[in-house]
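A single protein chain has been removed from this complex, and every other one stays in its place.
Chain IDs A and B follow the sequence of writing; residue 1 opens each chain.
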Amino acid sequence: MAIARWEPGEGDGSLASRRFVDERVLLYPAMAVVFLLLLTFVFYPILQVIHRSVVGPEGFTLSNYVLYFSNPRISRTALHSLFVSSLSTVVTVSIAFVFAYALTRTTIPGKGLLNTLAMLPLVAPSLVQALALIYLFGRNGLITARLLGVEWNIYGWHGLVLSEIFYCFPHALIILFTTLSAVDTRLDEAAQSLGAGAWRTFWTVTVPSAKYGLLSASFLVSNLVITDFGNPKVIGGDYNVLATEIYNQVSGQQNLSMGSTISVILMIPAVGAFLLDFLIRRRDYALITGQARPFLRPSRPVTTWAFSGFCWLICAGMVLVYATIITASFVRLWGYDFTPTLKHYRFESAGGYGVLWTSLEISVVAGLAGGVLSLLVAYIVEKKRPIGARFLYLLSIIPAAIPGTVLGLAYIFAFNRPGVVFYGTIWILAICNVFHYFTLGVLAGISNLKQIDRSVEEAAVSLGAGVFMTLRRVVFPLTRVAFFSSAMYFFMTSMVTISAVIFLYAPDTKTAAIGVLLLDDAGDSGQAAAMSTLIIAIVLAALASLRLLLGKEGFRMIKA
Amino acid sequence: MAKDLLLENLSKQFGRLVAVNRVSLEITEGEFVCFLGPSGCGKTTLLRLIAGFEIPSGGRILYDGRVINDLIPQKRNFGIVFQSYALFPNMTVFDNVAFGLRARGAPGERIAPRVEELLDLVDLRQYRDTHPAELSGGQQQRVALVRALATQPSVLLLDEPLSALDARIRVHLRSEIKRLQRSLSITTIYVTHDQEEAMSLADRIVVMEAGRVQQVGSAGEIYRRPGSRFVADFVGTSNFLECRRVDGSSDTVAFGAWLVRVDCRLPEGRERLFIAIRPEMIEMLEGPGDLRGREPRNVLEGIVEAVTFLGAVVRLVVGVNRESLIVDVPYREFERLPIREGDRAHLYLPPDRFMVYSGA
Partner (left out) sequence: MFCHRGARTVMLVVLVGLLALFGVWAEAAEVVVYTSLENDEVVEYLKQAKTDMPDLEVKWIRLSTGDLGARMLAEKDNPQADVIWGWAVTNLIPFAKQGLTEPYAPKGVEKIPAQFKDKNHHWVAIDLYMAAFSVNTEVAKKKNLPIPTSWEDLLNPVYKGEIVMPNPASSGTGYLQISAILQMKGEAAGWEFLKKLDKNIAQYIKSGSRPAKMAAAGEYAIGASFEFAVAKLIDQGSPVKMVIPKEGAGYELEANALMKGAKRPEAGKRFLDWAISENAMRQYAKWKAGVTLGGMPTPAYLPGELSKILYPMNFEWSAANYGRIVKEWESLFLR
């Protein structure tokens, strides 16, 4: 069987004479641009912070550090931070581990719903947890004062730990869920076939095989807690931690030197935890194989009931928190007057809906910019791998080690000077958000891009496609999902972030999340609840529309 | 002048690793050549050098008399079929196949009939509007094949195209590829680690190991006269018997207590020698006296260690001199000789069936 010869006709023909752009002409400038952006918006500001902490009117000095350690009240904040962080980590990771175990090793019903509910804290600013806890368990809380008639002072480290647990739970769950899914369940079965009981198997087989995931989750949670600003501000009471102390020094006392000093100190555990996690993840990488989930034997009724009960209890807690906030936004005066009202939604103290528009603007810009930039980096690192790609990758990982408050402060030092036109506008907020959350965007992008066959681009090239045609016809359509999930991530985090932007907002660029904080600060908790509700609604709406856009398949990639 | 592909002292280094080491090869137009070798031998790298995805560290590639070292892949017009098919998931089968034509600026009305014709060639016309994800592995590979052929490439390069498919489809597609190649008379280079594939497809086989070419020849040549111990071991199975020279003799070697006649030139100088013989060349005798004109020195006695039924052939493992020889006996013959494990066996090793290798 033969086929006709292909005779070149009018207008087409061999590519021998066509000019092809060398892809390096695009690649290296793109890399240079990214390097420049990272240097300008991550490294330069951080250097400024460090500089500020060691430079006084006479030059190099360690007096700020001396002052820090010699002032017992201030140096206590470090201990407070470590304490709260450790305690929260232990509890959160334990709970999340059991939850993840239930989702991956048992056959309890309703896993999809449980998983979704567990992710709720991700759609709201961190302090929403604290607000709800005050409503429920505060001194005049619904549950403590009304239902149980018990008086419990929730302000302080215990309230803080509780709200941090809620806040960090989904982050820990995601990691542990991935870990337990990837680890072969057949190991458990093998152990049990050799006679080990379920309990013994759990401790000697399951937990050790998940050890890297446990460590990784622990580092992540402890970092989240130690750098969190919103929760301690609302529910910490007089229990000061490093993050709030930075704020007190900077915004309260305008003591920028002390603020920088505390920032540097805060970076130590943050960077340390991050490095350890990074080293561990590299070793653990081999375990993530992406195999199909094996068939699970149906669990015994006792197991099913126990785990179901546990999981539903946790989720009930989540739902309760959010139901409380939403309800509180609609009642006149929580605790005394539950008549429904819309008055909080007039936002009298906040000056109307302006802040929500600001948040939306910032989040859209951050979403698009972050999506494009992180995907670009992911593409270069994963697909192209030119010289310097490794270095670019390392640079992109570093923002994850920097606490938000520190970054915000760093931006003041770096950019609050005449001539820097974007300071005081929404642009600096958007930029700050992009680089604050840059790392995860890049990592998610890399993970998504790995799923695209390496040879596809080479196929296009071999068929005669130049750089632009390959990008347009092959690369862009295939990275669509990765782009949208990345952009969504930046959008979401921009809507709810507080810690970095708390230093950077100007009178007309307050974000909604900051609005919640300020309203709570001023005691207008009804309006704070209302603003929180709207933020949650916006984020959920965005997620829902993305899901519609991408379909079920693409949507799952966001969780990566 | 024929459009031959010439590789002159081609090398490729990645850091300290030398993946391709001074390979020289001449492939004539219309030939079907297989690069055969184990993983890591450099065959895929060699293919990628030819395709233009890697730049040579040394040496030259010439096509049709022109040096093409620096020619970008787009301009080489070599069709490539990848192991993972590499179809564009976001496009239909039609668009996939039409891609190369569109890249050349061919107008739509010329593309359509061409694509349909190509799809007919592999019997996939009814799938023209489906997406690759909806096709089976074998169907995807066929689409990949005609996609590569669409632009009438001068050379067709295939990188282990069938290794992701299961055995039956592999065999079927293999013959389709061969058929297509014959009818198009297109120069084809096919990379594989499967010797059966190589032997059934190729006009010539290039056996590679550690970046070097070990032997080039037709399937028969390579099989019957493996040029090195590696080839003898890699292509088909061989028994390697370590033996010693016998002083003053040029055709006898000592294998343990046996003196065996060997009808080929013994390499000079080395003390350690290996004689190699293929399992199917060893004959089973009914008894020690069942010579019928055979060379009596080449009758070895051993104990049967294992009997495995492989279908057309029964594979025996016979222990001789602390070595285990593999003997393949056609089933027909085996039926005549009821051999069981533990039995004593008499093996005849024809002197003209040996290859001799020296070395460690």
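Note that contacts are C-beta pairs under 8 Å (C-beta built on N, C-alpha and C of every residue); 3 or more make two chains touch, one makes a residue touch a chain.
The structure displayed is predicted, hence computed values, not measured ones.
Q: So which of the visible chains would the left-out chain be touching?
A: A
Q: In the whole complex, not just what's shown, which of A:26, A:67, A:256 or A:540 touches the removed chain?
A: A:256
Q: Among A:90, A:364, A:389 or A:540, which one touches the chain that has been omitted from the display?
A: Spelled out, the listed residue whose C-beta touches the missing chain is A:364.
Q: With the full complex in mind, choose from A:116, A:153, A:451 or A:545 the residue touching the hidden chain.
A: Reading the full complex, the residue touching the unseen chain is A:153.
Q: Please pick, from A:107, A:327, A:425 or A:447, the residue that touches the omitted chain in the full complex.
A: A:425
Q: From the list A:272, A:317, A:388 or A:477, which touches the chain that is not on show?
A: Of these options, the touching residue for the absent chain is A:477.
Q: Since one chain isn't shown, list which residues of subunit A touch it in the complete complex.
A: Interface with the chain not displayed, on the subunit A side: 73, 134, 138-140, 145, 153, 155, 237-238, 240, 251-254, 256, 332-337, 348-352, 361, 364-365, 368, 417-418, 421-422, 424-427, 472-473, 476-477, 480, 506-508, 518-519, 521-525.
Here is the rule we go by: only the chains that are shown with their structure count from here on.
Q: If you average the CA atoms of subunit A and of subunit B, how many Å lie between those two points?
A: Using C-alpha averages as centres, the distance is 52 Å.
Q: So in the complex, the part of subunit A that touches subunit B is made up of which residues?
A: Residue positions touching the partner: 1-6, 8-16, 20, 22, 453-456, 458-466, 469, 473-474, 477-478.
Q: Quick check: in the complex, which residue numbers of subunit B touch subunit A?
A: 51-53, 72-75, 77-80, 82-84, 86-91, 99-101, 103-107, 110, 114, 117-118, 121, 144, 147-152, 179, 183-184
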